[in-house]
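Just one protein chain is left out here, and the rest sit where they should.
All chains are identified by letter, namely A, B and C, in their written order; residue positions are counted from 1 within each chain.
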Amino acid sequence: MHVLPYLVAAYIFLAGCYGLATSRNLIHAVGCLAVCQSATYVLLLAVGYRDGATAPVFSDLKPGSRPVVDPVVQALTLTDIVVGATVTAMLLALVLQIAKRHGTVDPDELRELRG
Amino acid sequence: MSRRLRLWLLAVGGAGVTALLVAAGLDLPSFGGPSHPYGDRAVRASLARHTANTIASVNFDQRAYDTLGEMGILFAAVLGCVVLLRQARDEHRAEPEPAEVARPVRRYALIVLPVALVTGIYVVAHGQLSPGGGFQGGVVAATALHLLYLGADYRALERVRPIGLFEASDALAVCAYLVLGLTGVLAGTAFLANTLLPYGTFNTLASGGIVPLLNAAVGVEVASAVVVLLAGFLDQAVEIEEQQGS
Amino acid sequence: MHHLLPLLVAVPLLGAALLVAMGRFVPRAAAEITGCAVSGGTAALALVLLLNSSPPLVEWAGGRRPTSGGSVGIVLVGDGPALGMAMLASLLTLAALAYSWRYFDEPPRGHAGSFPALMLVFQGAMCGFAIAGDLFNAFVFFELMSVVAYALTGYRIDEAKAVQGALTFGVVNSLGAYALLMGIGLLYARTGELAMTRIGRGLDAHGAPDALVLASFVLVLTGLLVKAAAVPFHFWLPDAHAVAPTPVCMLLSGVMVELGSYGVWRVYGTVFAGPGGIPAAGLTRALVTLGTLTAVTGAAMCWYQRHIKRLLAYSTVAHTGLFLVGLGVLIPEGDDGIALYILGHAGVKAALFACAGALLDRYGSVDEHALHGRARELGAFAVMFAVGGLALAGLPPFGTALGKAIAEESVGGPLTVVFVGASAVTGGAVLRVTARVFLGLGPRPRDAEYETSGSDERPETRGILRRVPDSMTAVPAVLLAAAFAAGVVPGFGDLVSRSVNEAGSGGAHASAHWTLAGVLLGLLSALLAVALAALAVARPGRVGAPDRALPLRRLQSGHVGDYVAWLLVGATALGALALPGLLGG
Partner (left out) sequence: MADAVIVVALLLVAGSATAAVAVRDPARQALVLSVLGVALAVLFTVLQAPDVGLSQLAVGSALTPLLIMLAVRKVRRCGRTGDETR
């Protein structure tokens, strides 16, 4: 339990990398990149967790009555999620143009840039 | 490079990175530990400025400068997608045929649409009090608008969604955020300083000083950005066609 | 004064947002003037701040100054190197905007301002990254820089190569950014802080470095080295830089890649340099090994290119290797030399790209073989290309030569050979192109089987230009003159070295000036470059045979999957290189 969340984060990152490297379809590759990124969310939130604590929202909680988890990592993760969505959108837009210009989205068939 | 060679490289690199990450995981403070110096400071700072939702305080007050960068990313991505998904020289637009929508789907969509829209706005408005805020509410509201595509048809969606307006509101929301930040510099305190407005009563809509304003700017930006992004992709998927024989 | 630091980001972003908001109402010329004005204004602001940067400026965004326990805000650092990089980025953006003046084809309908707006966001992102003193904030601006760069690289959507290069760029750089973020997460777990100096102190307080420090070091450096394009993280660079629109190439090769090296310097110096970080020997081993490999690979690949923009892109890879070697030896003089080298290189490389862009728009090709002898009429460009090649090789008294000389002296020994060799080969390749394309010397070389030719490219202007506009001639001339001035203006070198040393952890003061050995080495590499070019032109079969480097060329396969696999291998290599220092210490 002490290290499980960290190991899960590492596993997700590597699984995403595996999918990215072996992908036969660029849309699938972009999806794998999103998987890689979810590893960062898991890692950050796991780092900020505190046993027996509650969410750092004080609208129905008396300040100081209970320990709260780390709010900073949550803010970082929020930023990260928005970044991820935009990068995905951007890369998908590029994949669309590749499909139009090359007639394929299989990276094995893209032979324009090499050497 | 052959597929086999790539798999070998991947195995070597993957093994190395796995070893590194596992070793690091064993050295990390164990999960759920009590030491969070920055987090504790952030909670105190948030309460000192009457912001009930500490995450909103971190996002829009303590680390508002990060959020500026994030807005920049969203803004750049929207601009980038508009540029990348523009109609190329050898493409033309095809009017999509109005499709018949099944009645239950239509009824469902038209009932859920206003509910989702209001939920989105509610979530934005209560950003500094309860979980949620500009990002979450903005995405919900923008996605809700696209239920129209499901419920009615593409042209109905296009009528309620003047893209130019949304692009402009996206940019203007960024301007608003920046101008709010610059007032701090003009007043002689600091960029994005939350010292000009009164902090209000704890746990009310107007609490937190500058936080609700920045939150609203982000909400508008995110909503417009998502609308424009989805519009770009819908446009490609439904309307734009390559010239035959090109 | 320090309150003005965030304006380096805010002003360009505001300009970009206004351009987009007003985009459909203003004519193209107004949008371009606004772009230039905002970019120039930011450059002026950077200059003012730079002149006031001793002692270094520190600003807490939101006015959250640290209290007894520390701060909850974000710290911005305005020391010499940070503001110098911001200044360089701003000036190059201004140059690129001036270069693309009324020149780019077809802004998207109703979006006249979108190209200048993207350039302004790019400028703001680079400034933000340069002045970031907080690790997560650096990540945010790193990502902003990347996102804009993907869009700008794929700007010409009807070019098949452009969209493919942009996607490769996007996938590899995003993966690098996520690695960087994982590293930040690990550091936060250990120290509970995000400001770089405080993370460094937190690591020191924890005691001797362990696997966690190593892993976070490897992950953070992976992100930064992907941006810096060090071998084996470099594969995306030639694919992206060769296909991006020319004004964008000027920025990508001139300053964005260098910001990666700058990031390595900054992060190592403030986070990992203490007793709780990575021992100096480990960093030196990692950076010098990877840097040497980068320089050798980049130079070899540069020599065997016929696509002129791709050739220039590989020369950027080679020079990145030199920057990493110079920074890796961790000697104050090395840092001074590299700072000067980066400034000079930016001017020279941007000028060379500008010249290549003129070829593209005049002849619709950037292929050395296809253009053989065709550009005889472009006399001014021939001169600039040759001068640029010599400056790249390190001919005194260009800024590149001064920086290289100082760096060579500090690295000493066999590494000097790497410096001389890499600069001579890349300079020689540029001179060879000059001789063939502008002068028509030598026989037309034969084509290879596994390569990217530059012939079926489309000009970036509305059709092929009859004559090259003055703005496109003036910009490279000014850039070359600036690179020249960096080497000859008395006191400039000292100024740079003083501000670098003030910011660095060394604190020692070194002066930067010409030495006899440095001048001789510079002349030697320039001579070597001329000799190599002459040999290649006269006997293309002897030294220019394209199949000689086939094994190396096959690695550059254009396949995203390969590049991702290489990225993991590179991270492993970094870990393996830095590990012995940890065990020994």
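Miscellaneous remarks
Heads up, the rule we're going with is that a contact is a pair of C-beta atoms (placed from the backbone, for glycine too) under 8 Å apart; a residue touches a chain by one contact, two chains touch by 3 or more.
A quick note: this is a predicted structure, and the numbers were derived from the prediction, not measured.
Within the full complex, the chain left out of the display contacts the shown chains A, B.
Subunit A residues in contact with the hidden partner, per the touch definition given at the top, are 1, 4-5, 8, 11-12, 15-16, 18-19, 23-25, 27-28, 30-32, 34-35, 38, 41-42, 45-46, 48-49, 52-57, 68-69, 74, 77-78, 81-82, 84-85, 88-89, 92, 95-96, 99-100, 103, 105.
Within subunit B, the residues in touch with the undisplayed chain are 53, 55, 123, 131-133, 135-136, 139-140, 143, 146, 226, 229-230, 233-234, 236-237, 241-242, 244-246.
Methods note: only the chains that are shown with their structure count from here on.
As a whole-number value, the distance joining the C-alpha centres of subunit B and subunit C reads 31 Å. Between the Cα centres of subunit A and subunit B there is a gap of 15 Å. Counting partners per residue, subunit A has 13, 17, 21-22, 47, 72-73, 76, 79, 83, 86-87, 90, 93-94, 97, 108 as the residues that reach two or more other chains.
Along subunit B, residues 6, 10, 14, 17, 21, 24, 26, 28, 36, 38-39, 42, 58, 63, 66, 70, 73, 76-77, 80-81, 84, 88 each make contact with two or more other chains.
If you check the complex, the residues on subunit A that touch subunit B are 1-7, 10, 13-14, 17-18, 21-22, 46-51, 55-59, 63, 67-76, 78-79, 81-83, 86-87, 89-90, 92-94, 96-97, 100, 108. Subunit C meets subunit A in the complex at residues 136, 140, 143, 147, 150-151, 154, 157-161, 163-168, 170-171, 174-175, 178, 181-182, 185-186, 188-189, 194, 238-239, 242-243, 304, 448, 450-452, 553-554, 556-562, 564-565, 567-568. For subunit B in complex with subunit A, the touching residues are 3, 6-7, 10, 14, 17-18, 21-22, 24-26, 28, 30-34, 36, 38-39, 42-43, 46-47, 52-55, 57-59, 63, 66-67, 70, 73-74, 76-78, 80-81, 84-85, 88, 129-131, 135, 203, 222, 225, 229, 232-233, 236, 242.
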